[in-house]
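Have a look at this one before I ask anything.
Note that one protein chain of the assembly has been removed; the remaining protein chains are unaltered in position.
Order of writing sets the chain letters: A, B and C. Residues in each chain are counted from 1.
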Amino acid sequence: MGRMSPPDGDIAVFLHCLQAVCGELLANEAELSALDRAIGDGDHGANLCRAAHALLEAADDLSSLPLPKALERAGMLVVTSVGGASGPLYGTMLMALGRAWPQDATAGAVADVLEQAMEAVGRRGRSTVGEKTMLDVLVPAARAFRESVASGSLGAALQAMVDAADSGLAATRPMRATKGRAAYVGERSIGHLDPGAASARLCLRAVARVLCESGSKELRS
Amino acid sequence: MGRMSPPDGDIAVFLHCLQAVCGELLANEAELSALDRAIGDGDHGANLCRAAHALLEAADDLSSLPLPKALERAGMLVVTSVGGASGPLYGTMLMALGRAWPQDATAGAVADVLEQAMEAVGRRGRSTVGEKTMLDVLVPAARAFRESVASGSLGAALQAMVDAADSGLAATRPMRATKGRAAYVGERSIGHLDPGAASARLCLRAVARVLCESGSKELRS
Amino acid sequence: MSKFLNEPRDAVVEGLRGFARCHADEVVLNERPRFVRRRNPNRNKVGVISGGGSGHEPLHAGYVGFGMLDAAVPGEVFSSPSPDQILAAAQAVAGSPGVLFIVKNYSGDVMNFEMAAEMFDGETRRVLVEDDVAVENSTYTVGRRGVAGTLVVEKIAGAAAEQGADLETCARLAEEAIARTRTMGVALGGCRVPTADRPNLEMAPGEMELGVGIHGEPGRRRVPLQKADAIVSELLDAVLQDLGTPGDEPVLLFVNGFGGTPLMELYLLYDAACRILDERKVKICRSLVGNYVTSLEMPGASVTLTRMSDPMLTLWDAPVRTPGLRWGG
Partner (left out) sequence: MSKFLNEPRDAVVEGLRGFARCHADEVVLNERPRFVRRRNPNRNKVGVISGGGSGHEPLHAGYVGFGMLDAAVPGEVFSSPSPDQILAAAQAVAGSPGVLFIVKNYSGDVMNFEMAAEMFDGETRRVLVEDDVAVENSTYTVGRRGVAGTLVVEKIAGAAAEQGADLETCARLAEEAIARTRTMGVALGGCRVPTADRPNLEMAPGEMELGVGIHGEPGRRRVPLQKADAIVSELLDAVLQDLGTPGDEPVLLFVNGFGGTPLMELYLLYDAACRILDERKVKICRSLVGNYVTSLEMPGASVTLTRMSDPMLTLWDAPVRTPGLRWGG
């Protein structure tokens, strides 16, 4: 397996991913907020839409940067535009990706960096898988990607990532939250999907779709 | 025509009247407040029920007084228990009745005093007939009583009073209020009965019924 | 509109007990007859007394204290106090310089204060606050309602009395404040009196009542909700039209919440009012924003302008130490 995209195509792919992710977030604002209303404070959709607007506005600027810098800057934009809990978490993820982005961005190297980025999110949130948060999607998805990339095609790895995100989201439903606002409603968080897990899945699916298309691979939907 | 009741019966009849009036007010609290809600502040029923409670509580004390004093004291009780606009008005009426109560309480003498009492109410309120207030019931009712008493039986006079109260109340509906809170809603007061006129009619009817019964006269209902 | 109550009819007295206990260093509650007075009345100055229906807190009891009222007389919710209460309050705080009654112009209040003044053995003056421009009664047989502007009158007259002005002067300054003050309000919903089972003003979502009074009474008209700037512009139009363009004289701008509107929105209205007045070249010299003259939990607000003369400015700025208003040395 080689590079995930041609060297000078990096930033173009990144921009496509960015647009796809922002599009998904804007299209799903109401649903994300509704999930947050049930066990949180009802603003998750609005929070991420602020990020989406900020990122889309900055897209031109970002595209003039080398990819690692663009990732870091995007992370900072997420942090500054969101506030709330999801801002520092998604922002940390992007900044960690940017800081550790490999010189030679093979799929395997990217997979390692991706997993490290998810660990950084966990450190920022002092949280781990099983606490009914976005980590329940992010961590298994990154792991599935790394494991699958080692043994197969990029397309298969992306598919494994998306599948893991799906089941990670579903797994949050029966959980009792122990991190984030949902922890405060205790037992009453059981039976609801976690909003952050839902947005994480949306974003990962959008990225996988773009990468798959740009690599001309197919992705089961 | 002679005295309206035997000398030592005065206070007993007064007490009956008091109880009948208070009973009517307590029974019609909701209706009076509803009328007040439409063009005033919705408390007329509650205001008068406070008066009714205060009067019923003081009934024993009042019955130990000579009638004029009992009337004055009842007026003061109304004033102190109600507040609002109707308190000073009904209170002034009772106090004026007490202060001018005739030594020899013939129906004719009482009719004169009644009319004077209604004038005192108008002075207190700086108001006159036609302004959509309790005066639209009190003044024509007192006049009808005086005019009818001069020429006929007590029963007929009471009947005339009640009839005048009925049509006085009805007359307030098309009026535009120019006194009291209802004046502040201007045009929008048109089409509603005045709450004070409604309570005045209730009270007069209750008094007439008692006087009629105690005088063994009949009253059309 | 659920409420924190024990017996609904006890709401006023229980609220006053809590108020008096919380502010026991400053005020005293007399329960029968009911009034609130300063803990240490100064009988060498004019006694300034106001009162009216309850449900407008912190008005009036919240303004008892140094530099403002000597006593407040709370009636039942939205009902005038009775003469015996007013009389007892006057007797409790009045000294030789006499008593000034500040009365909101409602028949009930007018008559009850009048009866009290008739019974009181001492010099009294009465001023009637009637700042509400919403009332379009062209015949003006009853004048206008007294609403949020009452606070301005109480502050000005209270400061004058504190500085030793005589009864005549206090009354004249109060009259001047009244003549220079106009208010108009708008409600976005109703309020419920504790003893009632229905709200006073029933409104559908997306409606507003322009020119509402402070008892949830109907106002000028019921219209669809507009943007904040448009609402403020309409309120200021009505106020300025009646007040006359202040010319060079600066105004006090007072944005008053009725109780159920968040502070953020009151400041947003204030921001809009400032922008609009700036455009119209009206100079704002003093500001007050908050829930000062309320209608229980009613969502809504009023805008008050007072044209400030120099002596009024001095009196407005004079120190005041009450539970509801506090500034200066």
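Everything below uses one rule, namely that contacts are C-beta pairs under 8 Å (C-beta built on N, C-alpha and C of every residue); 3 or more make two chains touch, one makes a residue touch a chain.
Just so you know, these numbers come straight off a predicted model, no measurement behind them.
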{"item": "Touching partners, among the displayed chains, of the absent chain", "value": "A, C"}
{"item": "Omitted-chain contact residue, chosen from C:V28, C:L225, C:C285 or C:L313", "value": "C:L225"}
{"item": "Residue of A:C17, A:L32 or A:A85 touching the missing chain in the full complex", "value": "A:A85"}
{"item": "Interface residues of chain C (partner: the chain not displayed)", "value": "1-6, 11-12, 14-19, 21-22, 54-55, 57-58, 62, 188-189, 205-208, 225, 227-229, 231, 259-272, 274, 287, 289, 291, 294, 296-297, 299, 301, 326-327, 329"}
{"item": "Absent chain, residues of chain A that touch it", "value": "33, 37, 39-43, 46-47, 50, 79-89, 124-125, 131, 178-181, 183-186, 188"}
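The rule is simple: only the chains that are shown with their structure count from here on.
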{"item": "Category of the chain touch graph - line, ring, star, complete, other", "value": "other"}
{"item": "Centroid spacing, where centroids are CA-atom means, of chain B and chain C in whole angstrom", "value": "33"}
{"item": "Whole-Å separation of chain centres (CA-atom averages), chain A against chain C", "value": "55"}
{"item": "Rounded Å distance, chain A centre to chain B centre (Cα mean)", "value": "78"}
